[in-house]
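The other protein chains are all here in position, but one chain of the complex has been omitted.
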Amino acid sequence: MLQAESLTCLRDEEALFAPIDIDLPPGHLLVLEGRNGAGKTTLLRALLGLHPLTAKSLHFRGTDVLRERHALCSGALWLGHLLALKGDLTVRENLRYNLAIGDEDAAEDVDELCANLGIAGYEDTPTRSLSAGQRKRAALARLAASRRPLWLLDEPFANLDGPGMAVVERLLATHLARGGSAMLTSHGVLPITLPATTVRLEHAR
Amino acid sequence: MLQAESLTCLRDEEALFAPIDIDLPPGHLLVLEGRNGAGKTTLLRALLGLHPLTAKSLHFRGTDVLRERHALCSGALWLGHLLALKGDLTVRENLRYNLAIGDEDAAEDVDELCANLGIAGYEDTPTRSLSAGQRKRAALARLAASRRPLWLLDEPFANLDGPGMAVVERLLATHLARGGSAMLTSHGVLPITLPATTVRLEHAR
Amino acid sequence: MNPVWRWFHQLGSPPYFYRFATRWMPWFGISALLLTVIGMYLGFVEAPADYLQGDSFRIMYIHVPAAWMSMFIYGVMALNGAIALIWRIKLSELLFLSCAPIGAMFTAITLITGMFWGKPTWGAYWVWDARLTSELVLLFLYFGVIGLASAYDDLRQGARAAAVLALVGVVNVPIIHFSVKWWNTLHQGETVRIMGKSSIDSSMLWPLLIMALATKLYFVFALLLRTRSALAEQERGKQWVREAMVEAA
Amino acid sequence: MTALRPYQALLARDLRLAFRRRADLLLPLGFAVLVVLLFGIALGGTPERLAPVSAPVIWVTVLLAGFLSLDGLFRPDVDDGTLDQWLAGPTSIVGLMYAKALAHWLLYGVGLTLSTPLLAMLLNLPVDLLPVMLAALAIGTLGATQIGIIAAALTARLRRSGILLALIVMPLYLPLLIFGSGAVDAVRLGESPKGALLLLAAQTVLLLTLAPPAAAAALRIGSDNPP
Partner (left out) sequence: MTALRPYQALLARDLRLAFRRRADLLLPLGFAVLVVLLFGIALGGTPERLAPVSAPVIWVTVLLAGFLSLDGLFRPDVDDGTLDQWLAGPTSIVGLMYAKALAHWLLYGVGLTLSTPLLAMLLNLPVDLLPVMLAALAIGTLGATQIGIIAAALTARLRRSGILLALIVMPLYLPLLIFGSGAVDAVRLGESPKGALLLLAAQTVLLLTLAPPAAAAALRIGSDNPP
């Protein structure tokens, strides 16, 4: 799915971390580790073209991403620190809009997505009036509807309670079983039991 | 330090969770547990008068908080989901301002605080250019300088890496040893080994 | 407790106010209607035409009472706003909110009748004279109060925020009243005086006073009506509202 | 028309966000009336003094009211991560910009144009100038929206850009203002407003073809994806 050789991100024209190699086949999970400020968030954003990166080679499903920067954008679903929810709109409206703008399956039933994520009953609540964890769940509901092969998730477990983490684990398991791949960042002990490769970002020098 | 009987928070005039009793003596740690949306964040805010609450009695160091709502404000230090850092100002400037506005000890050495929190070298970086975890550390640096007896910490471990969590644990240990108390919210397994009482927020009915 | 104070305290309790409003509302409504009919008849049929302005002066019987009400209601509103801010009494918040649209209506009537009166007398619908401008400002203050209150999700927070604005805007009311004295304006000076002699003939004065009383009664009627339904809406979960509904049905 | 789905979704979302607070829809009108009021009182207020300046004052007021809404055009989308999602997603940013521009014009341009008769009355604008004023404003606000969308995109990532935004927008508004008041002046002097209106329309068409792609490019600045 995603192969990279000697990949690193640039900040002020300097490498942020020692170059890493990535080999993420379909159906696999990759965990990005590293201390605070190691460059995990930056790496995910850089893959999507939101930051400069350098690499000997970088391929996504056979396409050379270094040449066609746009290739990853239509094949990857990214959830960052910011959740891209409009506080004034309800969970349902936010989800509908997110699915449409990402060109995901239109037929998805929003009530079902919410039930999956454990926020049933909040479909018509403005996201402004949700707790931190509920808001995270609303953002994660996109995953359940997504058919994109690669998921890039930045700290997907932050703010979630135990059952919430289990939901994310289930979503990941289904996705991997369908032949998708995922790359996620997390701190400390991973609260899930899925098999995963770990890549650690270390100081550049 | 903090005693409460039959305490609960109101949202739209309804109790958010089943009334709880709190007894937090000096030198002790209390962990608030509960599912996403249980009301942990709301409870901390309500103690500080940012939300309505009801209680049979609520005392802070002998003062009746229900009568004198302001009593807790000068004795408690609160860190919420929002970090109250100005992205345009450096870590040093943010810290200086935070200490002055909270009327904390003016003599504190900012370089030392930063070194304590593991963000030495970032003193003169605008907080906008910090990673999520580094920003959290900058916000937590206030704790190291604070002389207020009660700490109210909302998910203090979120976004931190392993060493970061250890730093917070050390800060807490010093604070408790000095006779201070702390109340914190957290999800899943607490990543620290300090002895703590747990209070769980359950559905109101 | 002094009986007057006790009555106020009782009135502040939602169920008592609801019953009070239900009982007295019709009386205020009916007497307002009656007085309006009498005032209109006296003003528009009986009173002699003005030697200068002909019949256009009859707009006065709507214009002047409406103008007085626009300021009076602002005062009542600000007073309730102050009570709501200081003692956080729910009923004052609702009374405060109910005043705004009624006051805005009277202000709009003042402006519109004034404009139609201005065309024959001054030759223009609108001039930027101090009284006219300050009355327009009053309209915007009412709009500001309504807009700010509705911009908040929480009704009570909205009411208190709007109350701060209403109190700040109180300075405008004396400006409206004294504008004709402070600046030389096109607008009519003070004609009707409570103390001393009014510079208006009594055959013209009487209908005006009747209309003034009618508008006051109408205001109380509209205020009770609006506050009553807002109260029932806000407390709809409560036992006494359900009882009152059953009673009404 | 599934190809249009993302753009429709954005248009619907922007309109919905605006309608969520219904009072907001009347507020541009309120602002315009207030600025007119400030000018009325500041200029002393007699009809003879007001009439000659009323058309320009209306133009400036409408442009200012539209201008005030620009800060909210992209800022919320930047702050909550929506913009990053657009840039990281498969949808054409140029298309999204057209949807944004349409929503903005529907919400502000149309509303302000329709409120002109009221402003005109307050300022004693001669009634026979009203039709040409309305036509010029309808075209002009469409152009102004395009200018606004470029400026808002350029300043979207900056903090406290309010006044920088003004600095970018005002000079670009000038040609619209010149031909817009020109058309009204022409009618007052008994000439045909056709020339001025045509030039105004030509500018608007030019802006319509240039502005959304320019705005898309501006949003890409700071991200690594080529436009």
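The first chain written gets the first letter, and so on, giving A, B, C and D; residue counts start at 1 in each chain.
By our rule, a contact is a pair of C-beta atoms (placed from the backbone, for glycine too) under 8 Å apart; a residue touches a chain by one contact, two chains touch by 3 or more.
Given the structure is predicted, the values throughout are model-derived calculations rather than measurements.
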item	value
Partners of the unshown chain among those that are drawn	B, C, D
Listed residues B:Leu53, B:Cys114, B:Leu143 or B:Ala158, member touching the removed chain	B:Leu53
Residue among B:Leu2, B:Leu16 or B:Leu85 touching the omitted chain	B:Leu85
Which residue of C:His63, C:Arg160 or C:Lys216 touches the chain not shown here	C:Arg160
Among C:Tyr18, C:Tyr61, C:Trp126 or C:Phe140, residue touching the chain not depicted	C:Phe140
Touch list for chain B against the chain that is not drawn	45-46, 48-53, 69-70, 73-74, 76, 78, 80-89, 93, 96-98, 100-103, 106
Those residues of chain D which, in the complete complex, touch the missing chain	21, 23-24, 27-28, 30-31, 34-35, 37-39, 41-44, 49, 52-53, 56-57, 59-60, 63-65, 68-69, 71-72, 76, 79, 159-160, 162-164, 166-167, 170-171, 173-174, 177-178, 181
Contact footprint on chain C, counting only the chain that is left out	85, 130, 133-134, 137, 140-141, 143-144, 147-148, 151-152, 154, 157, 160-161, 164-165, 167-169, 171-172, 175
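Rule of thumb we're sticking to: only the chains that are shown with their structure count from here on.
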item	value
Reaching chain D from chain B through chains that touch each other, fewest steps	2
Farthest chain (mean CA position) relative to chain A	C
Euclidean distance of C-alpha centroids - chain A vs chain D, Å	37
Inter-chain centre distance, chain A versus chain B - centres from mean C-alpha coordinates, in Å	29
Where chain C touches two or more other chains at once, by residue number	none
Two or more partner chains touched - positions in chain B	none
